[in-house]
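Sharing a structure with you now.
Removed: one protein chain of the complex. Kept in place: all other protein chains.
As written, the chains take the letters A and B, and residue 1 is the first residue of each chain.
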Amino acid sequence: MGASATTAPGGRSVFQRSPASRLPDQVLKWGLRALAAAILALLAYFFIRLIGQSEKALSSFGLSFVFGNDWDVSRNIYHGFPLLFGTLVTSAIALVLGVPVAVASALYVTELCPRRLRGPLSVLVDLLAAVPSVVYGLWGVFVLAPKLEPIEKWVASTFSFIPFVGGQVSVPNYFIAGLILAIMILPIVSAISREVMATVPAEHKEAALALGATRWEMIRMAVLPYSRPGITGGVMLGLGRALGETIAVVLVIGNAPVVGHSIFSQGYSLAAVIANEFGEAAATPIHSSALFAAGLVLFVLTLIVNIFARRFIARGQRGLRGTGATGVTVAQAGAPE
Amino acid sequence: MIPPESETKGTSEMSAAGSPSERAQEAPDLSALGVKEGAGHQVQVSGLHAYYGQVHAVKGIDIDFPANEVTAIIGPSGCGKSTMIRCINRMHEEIPGARAEGSVTLDQFDVYGADVDVTSVRRVIGMVFQKPNPFPTMSIFDNVAAGLRLTGLKSDNLRETVHKALRAVGLWGEVKSRLNEPGIGLSGGQQQRLCIARTVAVEPEVILMDEPCSALDPIATLRVEELIDELKERYTIVIVTHNMQQAARVANSTVFMLDGELIEHSPTHDLFTVPKDERTERYVTGKFG
Partner (left out) sequence: MRGVLLTGALIALIPLVLVIFYLLQKGLSSWSGSFFTTDPNGNFFGNPGGIRSAILGTLEIVALASLIAVPVGIGVALYLTEYGGEGRFAGVVRYFVDVMTGVPSIVFGLFIYIVLVLAKVGGAFTGWKGAVALSLLMLPIVIRAAEVVLLLVPSSLREAALALGAPRWRVVARVVLPTALPGLVTGSLLAIARGMGETAPLLFTTAGAFGLTFNLSQQMNALPLQIYNDILSPRDVVVARAWGAALTLVALVLILNLVARAIARRSVA
């Protein structure tokens, strides 16, 4: 370090460092700041270019792109409601099937499980996230779909009075896709639920138990209300994941650009159409543009869901902690059985 | 003059409780350091104000810290004593939103001067913290050498310097056979002396200590106080403490602070027996704080 000696009274040196050695600090600070800014700029740039590429299709079809029901490659008509429909239906099925299981497993791990099993069990559920989506797709096509077909047929005929259930059963269908998505979002929802439940203050739980509540009543009174915002946030993150999943869905949904009449019909999704039709679309500008537009719709959809999810999770972390609301609910637990 | 060094096995100083001979096992050997005895440096604080954002924590303080003396700063929690000494080595400004005004001169050299390089100030004015903080990824040797390496100082003989520093704080006998073991493997008191060795290795002129013994057991505390007594031969020492008995034991003069203001600065004995200010009297007799 170039310490230039400044002779002050007493002949002492030090204190003034050459500007050169201030350099690394400045370089690091501004370099890192620039890096972070570059990432943001990059995201914005990508978004703008995506809009640019979608422009052709969006201006040709307008709102029908999203709400019109006619996706016909041969006639170059791209009204994408079947895609949006399939995306939403499969994600809804994923939530209906996956969330109860995820929350139940999270509750079990945090509240009821013997302590030494807690670690291994959490790791196992988390490992579900490690399996690549193409492997889920492979398993779905060759194992799940064929094996579930007879059950689906039975359900379709027995419960045909329920709307959207009865009718012909296809092997790749919304239901299988939704089921696989449920498995894929399990780890996310479960992990966040576990985290949130673990932060429930022990005092609230003890207060409930001391009032004579059973374990389940304590969970219902103290743990669940406290965790609700956080769990909701986790569910929304899972929803975001389900909306955007491509490969697993494209392999088991059937890729039929129609609005299916039952959950056991074939369908399509925004992500699946992009993966599936990309090759042939390369030659047709309007087709490619339509696929980009589908990507744009998907991007915006997941963006919105994610932003709301973050808000819920943040609220969950701030919220009930300070209001004492949990104390009130616990007090309402009532007489023991 | 230097008592024979004997090997210590234990890591707990509590187990070495009792006989004075065991306590004086290894006296700090400051002749090992190249710093001349009595080479004094005085610090003068004048008109010091310190802020945390809008909060005015230190409200215009003037103190002279005489060379080669130990000055203690006492006062109730929140009175600004830690903030004040952190202004001396300019650590206060590392806190986001914090700033300081006024001047702090080291031998007539204002550390808050225009072109002054902060890191040089800190090398010359060292600091020991309340909770011992050796670097966990470094060995004992590397911890002591850390100050030199982090400031980019070229040391011709690093090993010499490290050994001298360890001798200076009286740790040498206890660690000489395990210099390559992790620094965090030592007991609390040993860790604190390791941190002092680390500070001393860069050859500062002033040593600031912010409640250095609060996290230590009584035996370890006494050893550190012995060390402070030796250290003042070479350095000017400022020690913040909430323990009035400690101030009475180690300090030449004591400063009493309250609510960010300097209330009294007197020779230690006088401050505790015939305090000039009524507030000082109430504090030292335990009526508040």
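One rule holds in what follows: a contact is a pair of C-beta atoms (placed from the backbone, for glycine too) under 8 Å apart; a residue touches a chain by one contact, two chains touch by 3 or more.
As the structure is a prediction and not an experimental result, all values here were calculated from the model.
*Asks:* For the chain not shown, which residue from A:143, A:162 or A:210 touches it across the whole complex?
*Replies:* A:143
*Asks:* Out of B:81, B:167 or B:198, which is the one that touches the chain we can't see?
*Replies:* In the complete complex, the chain left out is touched by residue B:198.
*Asks:* Which one, A:96, A:151 or A:303, makes contact with the chain that was left out?
*Replies:* Touching the chain that is not displayed is residue A:303.
*Asks:* I'm checking contacts with the chain that's been left out. Which of A:192, A:274 or A:290 qualifies?
*Replies:* For the chain that is not drawn, the touching residue is A:274.
*Asks:* Which residues does subunit B use to touch the chain missing from this display?
*Replies:* Residue positions of subunit B that touch the missing chain: 89, 91, 94, 96, 119-124, 126-127, 129, 131, 133, 135-137, 146-147, 149-152, 195, 198-199, 202.
*Asks:* So which bits of subunit A touch the chain we can't see?
*Replies:* 21-22, 24-25, 28-29, 31-33, 35-37, 39-40, 43, 45-46, 49-50, 52-53, 100-105, 107-109, 111-113, 121, 123-125, 127-128, 130-139, 141-143, 183, 186, 190, 214-216, 219, 237, 240-241, 243-247, 251, 271, 274-275, 278, 292, 295, 298-299, 302-303, 305-307, 309-310
Convention: only the chains that are shown with their structure count from here on.
*Asks:* On a C-alpha centroid basis, what's the spacing between subunit A and subunit B, in Å?
*Replies:* Once rounded, the distance between the two centres reads 53 Å.
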